[in-house]
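Below: the structure, in structure tokens.
Only one protein chain is missing from this complex, and each of the others stays in its spot.
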Amino acid sequence: MFIKFLTAGGTIDKVYFDAKSDFQVGPPNILTVLDSLNLGFEYFVESVLRKDSLDLTEKDRHAIHATVTKDTADKIVITHGTDTMVETARHLADIKGKTVVLTGALEPALFKTSDAVFNIGCAVAAVQTLGPGIYVAMNGRVFSYDRVRKNVRLGRFEEIQ
Amino acid sequence: MFIKFLTAGGTIDKVYFDAKSDFQVGPPNILTVLDSLNLGFEYFVESVLRKDSLDLTEKDRHAIHATVTKDTADKIVITHGTDTMVETARHLADIKGKTVVLTGALEPALFKTSDAVFNIGCAVAAVQTLGPGIYVAMNGRVFSYDRVRKNVRLGRFEEIQ
Amino acid sequence: MFIKFLTAGGTIDKVYFDAKSDFQVGPPNILTVLDSLNLGFEYFVESVLRKDSLDLTEKDRHAIHATVTKDTADKIVITHGTDTMVETARHLADIKGKTVVLTGALEPALFKTSDAVFNIGCAVAAVQTLGPGIYVAMNGRVFSYDRVRKNVRLGRFEEIQ
Partner (left out) sequence: MFIKFLTAGGTIDKVYFDAKSDFQVGPPNILTVLDSLNLGFEYFVESVLRKDSLDLTEKDRHAIHATVTKDTADKIVITHGTDTMVETARHLADIKGKTVVLTGALEPALFKTSDAVFNIGCAVAAVQTLGPGIYVAMNGRVFSYDRVRKNVRLGRFEEIQ
């Protein structure tokens, strides 16, 4: 089994710069997480974007779409900022023959209390158990791209009834 | 969505007793993990056994079987020691109409480097995406109960070809 | 032995707000740290300010000075932002008969890789082993208030030769 991980920035990759007293999107944390886990499958991590997801443009979403389409892998996990994760998922809806799972974190992966490792676990299981399609794995739930929204007030993704 | 978690001891729940310079199986760690995650589903944790999995007897496996069968939930995650996880999974093979996923950890959940949170994430996604059956989620892989073994030397679960 | 802890905000207490994609100074983290440590002395934590240290005004430093002076404790640890920690330390230089140690962190205490717990350890030892005076404990060094500066480029406090 092979899983391709694409990273598109977002909270999961936020780091803190003391010199600026500021948090910014840093290099992907997911490789460190994966390498520490003695995993039973092959994987490769590729950084596509390094942005806050509120700053993603139409052009950025085209770049993600193109990267997914061109990739030879049929199991793809994308880490992405949570604010526009659903929007990007919808942008990928026309891709056929691949299982694509978007995930991210509500707290930076570097935080002791981050949900990042749990969410990556969910995405890794979902991408191998589900058939082709575009999915979002957040808050312990796996959603189809067209049945999910972020509830900003609760800080939680939920099903659209 | 509702997921029932049953705990059967094992490495995942090992704690350290300074007074005895010894590690023993403690109370389930999974509740603390789940409660910290702002999850988008209902769940309940029940402790069935608190043992090293090498010490599990036939009677213990009957107890696990009976608990799974009687439970009204159709999505059940069992945390279990890794040494005999596959044996217990096979013992549950005749249970129909439920999705049951066994998971655990190769390092205690209290360790900074533990695989516990990632594995629980995998199990939570697998139990909601898979149909009825008995599965093992370890090392980032989701296996059918009859296609998996623990490779003790590599510290890794692998598919039986 | 009794140690009074005063908190004045800074990086050590930064938290992340997903709703705003922003980091802000939150409630003191030090109480959680201290309570987890089974300490062999009495202590009390009091929040004086909750600000980035670059935003501290003359009035804020007067407030810290007044709180230290009025407090009946003779061993006081102050957690403080790093950018103006030395400035505040100098402002306290005229206080007699008390051992006061300022410390903080270059990464928020909630980060896995934070120096907060180590620095608090240094401050706790320094405040009980040193005589009256004003000190800064950072980067594993204990400095007199008039012999230290922050080297912003290296992210490290160093002795003034």
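Chains: A, B and C, in written order; residue numbering restarts at 1 for each.
As a working rule, a residue touches a chain if its C-beta (ideal position, glycine included) is under 8 Å from a C-beta of that chain, and two chains touch if they have at least 3 such contacts.
Quick caveat: nothing in here was measured; it's all calculated off a predicted structure.
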{"item": "Chains in view that touch the one left out, judged over the entire complex", "value": "B, C"}
{"item": "Given B:Val45, B:Val68, B:Met85 or B:Leu106, the one touching the chain that is not displayed", "value": "B:Leu106"}
{"item": "Residue, one of C:Asn29, C:Thr88 or C:Asn119, that touches the chain absent here", "value": "C:Asn119"}
{"item": "Where the missing chain touches chain C, by residue", "value": "1, 33, 36-41, 106, 113, 115, 117-126, 128-130, 137-142, 154-158"}
{"item": "Chain B residues touching the omitted chain (full complex)", "value": "11, 14, 16, 18-19, 21-23, 52, 54, 81-83, 106-108, 110-113, 152-153, 155"}
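Just so we're on the same page, only the chains that are shown with their structure count from here on.
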{"item": "Distance between chain centroids, defined by C-alpha means - chain A, chain C (Å)", "value": "37"}
{"item": "CA centroid of chain A to CA centroid of chain B, Å", "value": "26"}
{"item": "Approximate Å spacing (C-alpha centroids) for the pair chain B, chain C", "value": "43"}
{"item": "Residues of chain C whose C-beta touches two or more other chains", "value": "112"}
